[in-house]
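The complex appears here minus one protein chain, its other protein chains still in place.
Chain IDs A and B follow the sequence of writing; residue 1 opens each chain.
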Amino acid sequence: MDRRKGYTHWIYLVPFLIFIIMTVLIPLIYTFYVSFTNMSVYHWTNYKFIGLKNYYKALLTVDSGFLSALFRTLLWTALNIILLVFFAFVIALGLNSPELRFKNIYKTLLIFPWAMPAYVTILLWRMGMFNTEFGFLNQLIRKAGWQPINFLSTDVYAFLSCMIINLWLGIPYMFTMIDAAMQSIDRGIYENAYMEGAGFWRVHVFITAPMIAPILTPILIMTAFTNFKQFDIVYLMTMQTGSKTGANIHTLITYVYDKAFVTSNYGYSAAVTGIISLIIIILYMGMQKIARSKVN
Amino acid sequence: MKFGKRKLWKGILLEFAFIILCLLTLLPIIYALSVSLNASNSLFTSGLRLFPDKLTLENYYTILLEKPFLIWMRNSIVLSLLTVFLTLFVTVPAAYAFSRFRFRGQKATMSFLLLLNAFPTILSLFAIYRIIKILGLLNKKAALVLIYTGTMAIFTFWTMKGYFDSIPNDMEEAAKIDGATNLQLISKIILPLALPSVLVAGVLVFINAWNEYIFATIFITGTEKYTLALGLYSLQATDYTRNWPLFSAASILTSLPTLIVFFLVQRHMVAGLTAGGVKG
Partner (left out) sequence: MKKVNKKTFMLLMAVLCTVMLFGCSGTTDNSKEKTSTPDSSSEEIKEKQEKQVQTITIWHSADATIADTLQKQVDSLNPDVNVKFERKENMAESLKLVGNDPESAPDMYLWAHDKVGVFAEMGILSPITDFIGEEETKALIPMTLEAGKYDGQNYQLPIYYEALLFMYNKALVKEVPKTTDELLQRMKSETKDGHYVFVEQHSTSYCSAPWIQGFQGYIINESKTPGLDLPETIQALEYHKEFVPYMPADGEYNTVTTLFTEGKSEFAIGGPWLVPGLKEAKVDLGIASMPVLPNGNPLKPFSGVQGIHVLKHVGENKKGAVASVLKVLVKPEVGIALAEAANCAPANVRAYDNVAISENEMIMALREMAENVVPMPNVPEMDVMWGITDELLASINKNNGNVAEECRRCQKMALEQIEAMH
């Protein structure tokens, strides 16, 4: 590796960093600044500095509802990551098997969920699949002679329904990534392993998985964050204004949206965002610590 | 002979499994297709059947000819492609630098980037609006290109970095000895090697730019400037304008270009050089 102490790497980095600073960092700093002011509908242009008041207020939102939302979000993130990787890995393996003839067609069809704006597909699921009167699932259930299920009004069903949609939306991306990662493996390794008599699953669990792990780790970390930030599926499925279903499956972000962002009090919302950022940082540090101790 | 037969069966079984998988995946899409072919303006057809009694292509004619759909599509194509190029232009060198150089604060910067990405950009609309205004780009396509690039940059960067790490250094070293410049290194050696991951990243950015509508609602005014995602959004935004068959037809048409792009790109996503060329 190149260990020069030059500036060459900066040429590569500067454009990237400019964009990050402009569209992510400055807005973040600005939000931080707003969190110390009383900017709201009532103080739109004449806002002033009010110190830590918003943070006191924001801490009040950390109640039992907040904590159960946090717990639910962690559960949601863990379950989704595990299932995403599992399904995507199996699909990618299948796509990479030499016996498969029409893999390009399958690949293209399987990424369909990814090819539509998420609000469209979420709507399709809510109406087409889960609707109590006309939904596909409930029509099947009725045909079978059972009572229709109000999928989105009970906590457990609603949670599972949202998870199905999340997997449905997320698997295309994940299997594409795993598929790409598998391209970096030297096929010769497989031949050797098979020659030595290793079985299909053995080969892929003990050779493929470890070989793509370093490529996938950053992607998994990103996906974990994306799932942690989950907002639109849960919100559009169960708590959209005008069609609340009555299930309480708040994630962290929907919870604070419901509590803070609807108030149009920007200072307060910014403080709440600050507290969430703090939680994310703590979780991230914790994760790193665990990862490091495992390496050692 | 026996071995060959087993292989054939395995192939058929696999083929069958994938057909089932595709059908399951496409269930909601088939539903949208059926709504779009429905002659009456309804989101539902009662009775358990996939296709309505009266089939019609009228919704597709309407959307293509009466609505500014083609203009929206042109806007979307321009916007998405620009975003893809700009994002790759910015992130490929960065991923390369992080993968090949060791410098002070590198680990910290990586962690910091990751944490930055954990922060939902949409919460900082107001600040972004200010920046766009200062740059004088309000109601211009460039504004959205900049925003999408910025919001996608970290994700794309991380997507590629792991792959770059997995590419062995030997060929670059050899090229360096031959006196290749940095630019040549990237374009002649790194890019071809990392092609699968760069293409995946490109597709990722394309799809995100293609489907994004929240920033678009804020930064675009006037139907003739809409993107497809925004146009779709407008088709169902108010109670008066809500026309489900038209909306479904538009949704399906909107997703087609993405699928075509993906279909065309994916033959290049297969390992070209890595699988033996380098390591051997």
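One rule holds for everything that comes next: a residue touches a chain if its C-beta (ideal position, glycine included) is under 8 Å from a C-beta of that chain, and two chains touch if they have at least 3 such contacts.
The structure presented is a predicted model; accordingly, all values stated were derived computationally and were not measured.
Participant: Wait, the hidden chain, what does it touch out of the ones we have here?
Facilitator: Touch partners of the hidden chain, whole complex considered, are A, B.
Participant: To test your reading of the contact rule: which positions on chain B touch the chain that is missing from view?
Facilitator: 40-44, 46, 125-127, 129-131, 133-134, 138-139, 213-214, 216-218, 221-223, 230, 233-234, 237-242, 244
Participant: At which residues does chain A meet the chain that is not included here?
Facilitator: Touching the missing chain: residues 6-8, 10-11, 14, 18, 21-22, 26, 29-30, 33, 40-42, 44-46, 57, 127, 131-134, 148, 150, 152-153, 239, 241-246, 258-260, 262-265, 268.
Here, only the chains that are shown with their structure count from here on.
Participant: Need the CA-centroid distance for the pair chain A / chain B, whole Å please.
Facilitator: 16
Participant: Can you name the residues of chain A that touch chain B in the complex?
Facilitator: Within the complex, chain A touches chain B at residues 1-5, 8-9, 11-13, 15-17, 19-20, 22-28, 30-31, 34, 91, 94, 97, 99-102, 104, 106-121, 123-125, 127-129, 131, 133-134, 136, 139-140, 143, 168, 173, 176-177, 179-181, 183-188, 214-219, 221-222, 225, 228-229, 231, 253, 266, 269, 273, 277, 280-281, 284, 288.
Participant: In their shared complex, at which residues does chain B touch chain A?
Facilitator: 7, 10-11, 14-15, 17-18, 21-22, 25-29, 31-32, 35, 43-48, 89-91, 93-94, 96-98, 100-103, 111, 113-121, 123-124, 126-128, 130-131, 146-147, 149-151, 153-155, 157-159, 161-163, 165-167, 169, 182, 196-197, 199-200, 203-204, 207, 211-213, 229, 232-233, 236, 251, 254-255, 258-259, 262-263, 266-267, 269-271, 274-276, 279
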